[in-house]
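Pasting in a structure now, in C-alpha cells, and then I'll have a few things to ask.
All protein chains of the complex are present and in place, except for one that has been dropped.
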C-alpha cells in the first residue's frame, strides 16, 4: 500500500540539504505553506536557492528564511514590498543573489520544467532590462525572448485536501503556484488542511494528480484549532 | 446579460467559411463533437484545415468530413486506423495534405498557441523523420526540436456541462483535447450535454474558464433521448 | 480647467468597457475602475493570481485570506466565476484572451511604450511582478495616470526615460486632463477636460498631438 502522508512538517522536510533549490508556493496570504517553512527553518540549512513569487513579508514564511540568512539566491518576481525589510537588508548588503523574473515568465518557466520542455519563446519582457543578454527571435511578426525551465529539488506547497496517493485540491486563490511547482520539483511536499480517504476526491476535480506529489502533511488550519 | 448559449449546432457553426482552420476534439469515441461536425458538413464548405488527433473512423465525425472531401489539410498524430478508409483513399489519391505530429507535440503546440508562446523546444521526435528539416538544439545535455504553436479559427469540442458564461466541465476521458483546443482557437464552440445555471458549476472544478469559450450548444446525448 | 479627480478618471475608463469584456485591472488606481462598472452588465474581472469573475469587496468581517486579488486585497467571487493556477492565468493573459488591461504608469510614449515597473533609481530594489505580462496581456492595453508629475512634467512623452515595461503595447491613455490615443501613428487627443485646450495639451506634453479624433 502506498501512503504518501507524513505525520509532521518536521519529518516531511527532514532530508532537505544545504544548497538545495526549493520552490515555495503562495501569493500574498494565500497558499503560503507556513508550517513547512517553519520546519525548514528549524533544519538550520544554508545556501538555499528559493523560487517563490515574493521575497517574504513581515516576519513569517519566506521572510523568516531571509532573516535567518538561509538563502543564497532567490528567483522571484516581486521582492520589494512595504514589509520586505529582511530581504531588503540582505540585498543592500550584497548578501543575496536576486534573479528577477516577470511573474508570468516565472509561471511559464516552472511549467516548462514540469512538462519537460527545453526552452520557450515568450513575448513577455522583450525589449526590457529583464531580457538583456537573452536570445530573442521574431516569429510571425512578434518578438520573443528565449527563457529556460526552472527546476527544483523540492517544492513546498499548500493545498486544501489530499489523499494517500498524493492527489490534491486547493482552495480559492491559494491554488496559485501549487500545481505547477509540484510538477517542477523532484520532491513535492504538500501541506493540506485535511487528508481524505482514497476516492473521496472527485476524479474530475482533482487539480494535482498524485504522480506529482511525493509527501502530504496534514496541518490543521489555525482557525480550525481555535474553533 | 452575456449568454453564450446557442440554440442549435447549425446556428453555432453558421459563420465558418471555406478555408477555415478547425480544431476538432475527441480521442476515439470519447469527446468527439459529432453533432457539431454534422452541422459543419451540412454547411458544404471546402478547403478546410482540420487539426485533430485522428483522421476519422468509419462513417461519422471527421471521417464524414473526409468522405465529403471538405478537408484540404489535416494536422494529426494518428490518421491510419483499421477503418480510416475515407482518409486512406484521399491520401493515396494525393487529394489531402497530411502534417503528422507526435501526439504530445500536437498537445504541446496547441497549448503553446493558447498560451501565447512563440515556439517551444521539445524532446519528442528528436532524431526521427518527423523532425527532419526542423531546428534542433542541445540544452543541458539533452536534444530538443523547435516546434511552433498551432492556432485555429475555430474549435469544435464536446463537454459535459456548461453555463451561459461558457464555463465547462468534461466527463472522464472525453476531456482529452477540449481544454487546450478551446484556448487555441479564435472561436471555441462547445457542445454540452447540459447547460446549467450560473453558479451551479463548482468554481474549484471548472476545467475550462468561460473566457476561452465563445459558444455553448446543448446537445442531449442520444442515450438520454432514448431513455 | 476641470481636472478629473481619481474617481472621475475611474468612471471615465469604465465608460469605455463594453458588456462582455474580460478585463484585468492593475494594482492601485486602475482597481478603482471596478467601482464604476455598470452593475447590470456582465463584465468579467480577472486577477492574475488565479481568479476570473471577481465580485466587489466583501463586507467587513467576511474577508477570506484565500480569496484575494493581485493587490492582495480581499475580493469576492460571482456566481459563474472560477479559479485556476498561475500558468493558466498567465496563459490567459499572454495568449491574448483578455480584452482589456488597465494599468498605471510612470510614463507612456507616443508610440505606446510603457514604463511602470522601476524608477531606475540607484539602490532601488527592482520588483516587476506581473507588470510586463500585463503590458502585453490583452487585446487592448489602457493606461490610467495623471498627465503631469507634481513638478509639472508630462508623463506622456516622446520616448520613455524610465526602464521600459513593454514596447508599443499601449493603445490609450486616460488622464486627469484628457484621453489620448498612442501607437504607431503617434499620439492623438480623444478628449480633453473643459478648459484644457489642444494648444495647452501640446505645450504640456511637448508632443505634436493629432486632434483629428477629437469630437467637435
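Assorted remarks:
Each chain gets a letter, A, B and C, in the order it is written, and its residues are counted from 1.
We take it that a residue touches a chain if its C-beta (ideal position, glycine included) is under 8 Å from a C-beta of that chain, and two chains touch if they have at least 3 such contacts.
Because the structure is a prediction, the values reported are computed rather than measured.
Note that the undisplayed chain, when the full complex is considered, contacts A, B. From the options B:107, B:155, B:206 or B:219, the residue with contact to the chain not on display is B:107.
Taking the whole complex into account, chain A touches the unshown chain at residues 1-2, 111, 113-117, 163-165, 167, 183, 198-199, 201, 203-204, 206, 209-212. Counting the whole complex, the residues of chain B in touch with the unshown chain are 27-31, 77-81, 87-88, 91-92, 98, 100-108, 110-111, 122-130, 143, 170-180, 207.
As a working rule, only the chains that are shown with their structure count from here on.
For the pair chain A and chain C, the distance between mean C-alpha positions equals 29 Å.
Under the contact definition stated at the top, the residues of chain B that touch 2 or more other chains are 115-117, 204. For chain C, the set of residues touching two or more other chains reads 77, 83-84, 87, 90-91, 93-94.
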